[in-house]
Structures are given as C-alpha cells and as structure tokens.
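Not every chain is included here, but those present sit where they belong.
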Amino acid sequence: MNIKKSIYWSVIMVLLLLSVPAMAADTPKVDSGDTAWVLASAALVMIMTPALGLFYGGMVRKKNALSTIMFSFAILALIGVQWVLYGYSLAFGPDVWHIIGNLNWLGLNGVGQTPNTDYAATIPALAYMIFQAMFAIITVALISGAFVERIKFKAFMVFSLLWATLVYDPIAHWVWGTGGWLRNMGALDFAGGTVVHISSGVSALAIAFVIGQRKGFGKHAMEPHNIPMVILGAALLWFGWFGFNGGSAVASNGLASSAFVVTNTAAAAAALTWILLSSYHKRPSVLGAATGGVVGLVAITPASGFVTPMAAIVIGAVGAIISYYAMLFRGKQNVDDSLDVWACHGLGGTWGAIATGLFATTLVNSAGANGLFYGNPGQLVTQLIAVGVTWIYAFVMTVILAKIIDATIGLRVEDEEESVGLDISQHAEKAYA
Amino acid sequence: MKKIEAIIRPEDLDRVRISLQEKGLVGMTVQEVQGRGRQKGVCLQWRAGEYCIEFLPKIKVEMILDDNDVETAIEQIIKVARTGKNGDGKIFIFPVENVVRVSSGERGKEAI
C-alpha cells in the first residue's frame, strides 16, 4: 500500500520533473551547435557569389573582367535586399494554392529569433532565412555566365530582379516551401538541384538564345584572361559548397557530416574525371580541373543528403562526363551560352536530380526516400517530373522576360560598346591599370 | 649608328643577353610582344575543346649600336637563338640619325 503510494507519488514527481523538458520541447528551443553550423554555412554560401564572379571573370577577356565580376557582386546587393523585403515571404511564407508563399512575412515581419519548426526546429527563423537568402542570391548570379561581354548593365539588373521574383521564388516554394506542390509530391532536392541549378542553367540557355552571340563568336579566339583567378573562384566555390550542402541539413549532426563528405567526394571525382577526359583529348587541363570540380559540386547538390560516398563518386564522375561532352556540343552550335551555364548547371543539376532518384537511400537519411537502386522506382518518376517542370517553367518564363526587356529597354549594348568592352562602356572603369 | 630589333623566343632572353655581354654589348631595351610569321599559332585548351591563337609570345630586343658592332651582335644572337626551326625569330636593322644621353647631353656615338 505504502509502497504503491510511494511509487505512485514518485512517478508523479518524476513525470512533473520530466514535464519541464517536455514543455520546453513544445516551445521550440534554439540549439547553439545547430545554429553555429547554419550561420557558418550561410557565411560560406555568401562567399560563393563573389567567388562565382571571379570564376566567371577570369574566363572572359580582359576588357570585360570587371563587368563580369560585377554581375555577381551586384546581385549580392540586389537580391540581398529583395529577399528581405519580399522574396523570402514569396518563397517560404504561408502557402497559397501550393504555388507561392503569401506576403505575410513582408519585410521579415514575424521572422524572428525563435525557430520556425516548419523549416528548422532548432535554429532561429532568422538563421534559416539568411541561409536561404544566400541560395537565392547565387542562383540569380549563376545565370550571368550566359550573357557576359554583351548585356546592358541596366537590363541585367531589371532582368535579375524580375527573374528572382517570378522564377526563383515560385520554384523555391514548390520544392522547399511548406505546402509547395512538388514537395508534397515527394520530390527530393536536398540543396538545390532543381531550385538552383536547373532553374539557372536552363534560364541561361534561354536568355542566350534571346540575346544572341557575342561579336566574333566562333571567329576569333576569346581567351580567358586570368586562369589563376578562375582557380581561386573555383576553390572558394568548393569551400563554400560545404555550407551549401552541409548546411542544408539545418542541423549539425550526422546528416550534415554525410552531406559534407559526399560533397567533397563528388567534387574530387568529377575534377579527376575532367582531368582524365582532357588528357585523353589533349592535355590535362587546369581550367578543366576547376570546371570539373564545380560540375561535381553541382551534380551532388540535390543528392547530397540522401546518398553514400560511393554513390557520390559515380555521381561526380558521370556528371563530369555529361558536362564535358555537352560543352563540346554546345560549342559547335550557334548558341553562345558563353560560360556554359547550361552545360554545367542545367545538365549537372538535371543529372543530380535524376541520380537522387537512383541512389537515394533511407540508410543515409531516414527522412528521405529510397531511389531506384534501393527498390523504389517511383522516386525516379517523381524526380523526372520535378526536373521536367522546372526545365519548362524556367525556360518559358526566361524567354518571356528577356523578350520583354529586349523590346523595352534593350538587352544588348551597342556594337561599339561591345568592341570597346563593357568595363569602359558600362562602368567607366578599367580592371587593371 | 644602327638600331637592331631582334625578335626572339622568350626563353632565350637570358642567354642572348649573356652572349651579347660577352662582346661588351650591354645597353639594350627589351619588351614582351606578340608575334606571328611562318611559325603557326598555338591551340590552347578551353574548358572542353580548344581554341587557337594567332599570336605567340616573343621578346623584342632593341639595341642601338655603333656600325662596327652590328655584325657582332647579329652573330651572337644567332649563335644562341638558332634552333633551325620556324619561330627562331628575325633581326631587323634600321638606320639611326642620332642619340642623346639624357644625363650628360652627349650626342652621337659617345652617347650610346
């Protein structure tokens, strides 16, 4: 009796005691380690955008070096403001018909220092927001590889703002936003194969069609003016990509570590593959190694939270092969997607999204799904749908936007301005004295 | 007085300089140039595939010489820079009317 009572009361006291953390679990609690990793990751992703500017800038002619670097830097400014004002709300705000966020979070209204458990239960909502900001920024900047050396700076800024708003924000909502229809369908995209790479890569192709070739394209050599700058850019991209993929776990745990590992592995495998391909065709290429590394990073991005390191080697290597031959192919066409955004990001992202449908395994991420090779062909179908939808939407919307801008303020600089170079003609500056 | 302009391979500059110095020919002005001639351009790699450039990096060596030294200079340059292949370069000889040394105002041969 007494015993029973003692037990009874002890249990009650213990439950009471336990209820404190239980209650605490109701109000989501910020984990300092997870927050540290996501903030560090946001910083890492931020540096990727100027790094992209260097990566691209080193590949153009000297007279357009600054202009090319500026595309990325200006996007950091432009989308840095757009995202905070309304971009985040459109992409991640409360769902409207599964296609877009509403404007409740305008000006980050209600995005505060406590977690939003819809997206990340253990980090401040602001941390998640700024991590996502960096994704929006770099995606818009990626496109600039398509129209370097000939676009009007003003047209570039207008295009970028519209594209971010009408292409990126919706796609991000579909795939990542709570209630987004592709997310609901079960499409897997850990860190942005569709949202970031297909959207930008396919749009690059589209705008390359509209703006047309550079003067002298296919006739005169267009020498990369500073390959060490390209390598520096690639290295910083690789470095930042650990935040891009690793941070997409929005926690500092085994999954983040796994994503980090496959990221490095795929990049290494792809760079190595590109070195071998270029050796086979001519010589082991330095520019090629850098390009290969980036392509491997692209390819692993959507899969990075779902696959094993051995799969990462395959994903990286195959990604490199696809992009390599796609570049050769594109070079022979009349399309001047000057820095091969389509071949690198469009196709790299497409392959990565498909590979996710092949190699994903719940052994790596129990919150994910199995792919074809783990007995779930349905996932591949879902991935293909997500890929197809993103291709079509991005391509069509970009053509429309580009045509409208071309018809109004004009996309392209004057011939003489192009000859002189955009640094002088658009910015009244020279890269080097 | 003559001026000679020798277009040579960049990697030969150090040896050309030394061989001229051996004959007491020290004063010279050099610059990096891009050249084209019988030697074809070179095809370099792009990220995938390649592109060909029409000009090759060369060094131009300019010397103002007393008439007597011209042949010596030509010989020395040829000795070092000749491989017998295309692209070994050329030496051009021009007339010079006068030379002024800025530091002293001297003119003519003394000023070289």
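All chains are identified by letter, namely A and B, in their written order; residue positions are counted from 1 within each chain.
Everything that follows uses one rule, which is that contacts are C-beta pairs under 8 Å (C-beta built on N, C-alpha and C of every residue); 3 or more make two chains touch, one makes a residue touch a chain.
Quick caveat: nothing in here was measured; it's all calculated off a predicted structure.
Undergrad: What stoichiometry, expressed in the displayed chain labels, describes the complete complex in this file?
TA: Overall formula of the complex, using the displayed labels: A x3, B x3.
What we mean here is this: only the chains that are shown with their structure count from here on.
Undergrad: Once you find the CA centre of chain A and the CA centre of chain B, what distance in Å lies between them?
TA: 52
Undergrad: Can you list the residues on chain B that touch chain A in the complex?
TA: Result: residues 44-54 of chain B touch chain A.
Undergrad: Per the contact definition, I'd like the list of chain A residues that touch chain B in the complex.
TA: Touch residues, chain A against chain B: 221-224, 277-278, 281-283, 285, 287-288, 291, 323-325, 327-328, 331, 340.
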